[in-house]
Structure formats: structure tokens, C-alpha cells
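Before I ask anything, here is the structure I am working with.
Here the complex is missing a single protein chain, while all its other protein chains stay put.
After this line comes chain A, so read on.
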Amino acid sequence: MAMHVPRAPGFASMMKEGAKYTHGLEEAVYRNINACKELSETTTSSFGPNGLNKMVINHIEKLFVTNDAASILREIDVVHPAAKILMLASDMQEKEIGDGTNYVILFGAKLLENAESLLRMGLSPSEITDGFNLALKKTLELLPTFEIKANLTKENLRDNEPIVSKVLQTAIGSKLFGYHEFLGELVTKACLTVTGSDSSASFNVDNVRICKILGGGLFQSTMIPGMVLKREVESEITRVNQARIAVFSCPIDIQVTETKGTVLLKSADELLAFSKDEEASIEYQIKALADMGINVIVSGGKVGEMALHFLNKYKIMTVRLMSKFDLRRVAKTIDAVVLPKLRAPTHEEIGACDSIYVDEIGETHVIIFKHEKSHISTIILRGSTDQILDDCERAVDDAVNNFKALTRDTMLLPGGGATEIELASKLSEYARTCPGIEQYAIQRFAETFEFIPKILAENSGVKSTEILAKLYVGHHDNPNLGFVIGQIQSEATQSNDITYDTGDVKLNELYDLYLTKKWAILFATKAACTVLSVDEIICAKPAGGPKPKENKGWDNDD
């Protein structure tokens, strides 16, 4: 430990024994930077299409196999305060865009690494952060100028399915390379189904559902407009076409009072009549539903046996849902109103669905609500293990989030590291025009961008220096030059090997979203600046002893 740094006399004595504090470059800043560096080392090898998976076993012994940085970091319980700042930045990216989390971690960590050497040169942290902020400003100015014109607007997403699909494929390609074409198209279809003809209405990520069913292979995954529920129906009827549906959030049963009550019987006749009346009342209610032409009931509560008897009698299919959210989604799928009380709905409140049926996928029984004009679509994922399914779900999730970002801003940037190289060269030009000491910082900021194509190349097992040199040279003529991984041809006859080389990303249709890049760079830079601006760490003495008892109010009188 760096013992020679003099401690402020008396500061320690002001605090409880056991409290720790460190300050200064050596003790605080460098170590924070190191922590961030170490964190990024874990995620470096999972970046890009050739990134490898990590097996993470979290604190409740659940197994994750993934290369999604956000999930890895969430599960490994980062405790180091500085590393946590970086993690929170990536978390923010997850919330804002839903993709590009690893980008934030890597860029932030590399930025800090470069800052370290500047610090050792003798620059002060504030000078570095100033420089970084200037560079960030310039970067955000530059980014829109690299746009790839694809004639994509918020309004014509539906007509440009191929381009949308390519964008999503880039997102999935960084998680499940090899499946990206298949899944990309599936997700595109799912997303476009739920985007109404008026794209102005906001796209909700929740409207693309994922249903994971163990068994089969990934290529057996399908998309269904409507909902898929892993349940069985209550009633005897298992298939209804042209359904008219009533949705209830209450149990379908004899109504019970909330207030505690007792049925008071005064004579034997009343006793005899009691259950008869009860039966008649429930039959009356269900008959009323049947008279409205309702042939399917979706309920959020228990379906009583007596009610079920009459439902079967009137040939009404009954589905019971355990989750309140599922109930709401089903209601949305079929355009019904959720009724809180068992009563005949009005015509506006009745939902319609093309067909509702029970099917068996693998070993799992599912109820499928298929509705062409649905506001919700479901992707049925198949896979041979739970881990594969979970990983696919995350990839699909990222792709759907990308689609959402696309509905907000359709600007596309060249992918495969092309944007980064272009930024790096433009920024270092800019740095040379700056008179002050921040020039160094801007220069370093520019260099940091190199790391992205470099890691891409390294993870693919290609010499990164060669690729970088090629990229820099190529960028004089073509700003869209990037690191491209040759696609495998699925036709059996064509036996071309996989190629890793530089190539025009526009021709190869590798697109990144402008929004993803913008926020990722922004968050990473801000996080790096935050870490840099810390020069003192104080930890209060951790509370020792057994955990305080929850129930402490029992002797409040003291």
C-alpha cells in the first residue's frame, strides 16, 4: 500500500474507529481506474459477434450463460464503488435504449485507462475532464454527419421491412451470431405487426411478447400475432373460431360478501330453497353472457365448479389467467374491456379474436389467441436448454429495444467500427486545433475510439494492428469502411470459408443506430468523468453485530 502518502493529521480521529478514508491520486484515483479496468476485462471478450459467453452463477445459484454485458454485471454483484459507477452507466443505457451496454463499459474503461497515463504525465483530473467534455461535444456534433441515408422515416418503417430487418440483425448478431438472420426477420415481423399503420403512436416494448418453450431447435421458433399463454383451459371446449370474448378480473363464482356475514335462516323452507336459488342465480348470470353471443370467457380469478358446470352447458370456453398483467395484455390483444364484476358486457366491451385454441408445443400445452389485427405479437422461442432460451430472450429483447429506438429516430450509422475510426481521425484533427492543455485529453479521447474495432478484431482472432492500419488508410477514401465478418452461406454447395477483413459496411448492410451510439458515448464519458473527479473516498465503519430485528416497535414505551 502506498504508505508514503501523508495522511491529514487528525482527520481519522474525528471519525469512529474502523472508518476508512483514502485520498489523492495514488490512493484513490489510480485504484478506481484500475477497478474499472478489471471490470471491463470480464466483458471485453464477450463484445461483438465473435464474443464468447460467460457462465454466471448468481447468489441464488441460478445459472446464466450469456454474453450480454448488462446481465453479466447485474448478476455478479459488483461492490467496488468506482466500478459501480461504470456499471450504473451501463444500466442507464439499458434503460434508455436497451442495447449497447457492453459498449458503455468498454468505452468508459478505456477512457479511464487513457486518462491514467495523462494523470501520470502530470495533468490534473479537472483538465482531463474538461478535455473529455469538449471532445464529447465535438463527437455529438460529428455523429449525425456520418449518417447512412436509407430513406427510412418513422412513417415508412412498415414499407422498409428489409432495412429494418438488417438493423435488428446487427443487434442480434452481436449476441447470437449465426442465428441473427433468422431471428432478425422474426423480430422484425413481430414488431411491424404491432406497429399500427400510424407509426406516430408510440411503440411499446411490452407489446412483443416472448414465450419460451423447451425442446426443438432455435429454427423452429415462430411468430404469432396475438398472445400465447402457457396454460390449459378450464372448460371442455378447447377451440373457438371467431370468438366473442368477455374478460373479467373477478372470480367466476357465486358472489361472496366482503363483509363478514351469516345467512340467517328462519324456517325449514328457507333452508330447502337456499341452494336452489343460488344455482338459479349463477345460471341466470351465465345465461345472460351466452345470450350476448359470448363464447369465450377470460377470468383473472377462480372459476367455481358450479359456474364451470353452466359454462360447459352453454358451451363457453373458459380461460383462467394467474397474472393480472397477462389479463391486461389479453384484453389489449382482443380489444376488450376488463370487467371487475360478473355481468353481461356491452357490445363495446366484448373482445373479438380470430381463433382461440389449445395446442401442444413440445410437451407444453399452450392456449393461443390468434388475432390478425392484434396489438400484441408473440415470438415462440424454441431451444434445447433453458440457458439457450434465456440467452435468446435477451437477444430478442435487445432487438425489440432497437426497434423502439428506431421508431424514435431512424438515423442509421455505419456499424462494424467504421463510425469509430471515422470519429477517431476527425477528433484528432480537431484536437490539433485546440490551443490549451485539453488538447492532450481530446487526443486521448480520439484514440479511445480505436478500441472498438480493435476488440472486434481481437475477439475474432485477427491481428488487430493490421486491421487498424488498413482501416485508417481506407478511411481516406471511404468513411464507411469497417471490420466485416464474412457471412456463412447456408447453401450446402457453397463452401466459402469465413472471412475477417475490412469492408464497406454499407454494402454489407451493417447498420448501427444513431441513438444507441449517441447515448452510449454520452453515458460512458460522463461515468469516466465522475470516476476521475473523485479524489477522496470515505467509508463509514460498517455496522457490525447481528442484523437489527425487524419487529422493534413492541416496547415503544421505553
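Just so we're on the same page, contacts are C-beta pairs under 8 Å (C-beta built on N, C-alpha and C of every residue); 3 or more make two chains touch, one makes a residue touch a chain; residues count from 1.
Assume contacts and distances are computed from a predicted model.
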item: Name of the absent chain as recorded in UniProt (options "Phosphatidylinositol-glycan biosynthesis class F protein isoform X1", "Ribosomal RNA-processing protein 43", "T-complex protein 1 subunit eta" or "Nuclear pore complex protein Nup85"); value: "T-complex protein 1 subunit eta"
item: Sole residue of A:88, A:142, A:223 or A:358 that reaches the chain not shown, by the stated touch rule; value: A:358
item: Identified contact with the non-displayed chain, of A:144, A:215 or A:340; value: A:215
item: Where the missing chain touches chain A, by residue; value: 1-2, 20, 22, 31, 34-35, 38-39, 42, 45, 50, 52-61, 63, 65, 67, 72, 75-81, 83, 177-178, 214-219, 238, 261-269, 271-272, 274-276, 279, 305-306, 308-309, 312-313, 358, 360, 362-364, 383-388, 459-461, 488, 490, 492, 495, 497-498, 537, 539, 542-543, 546-547
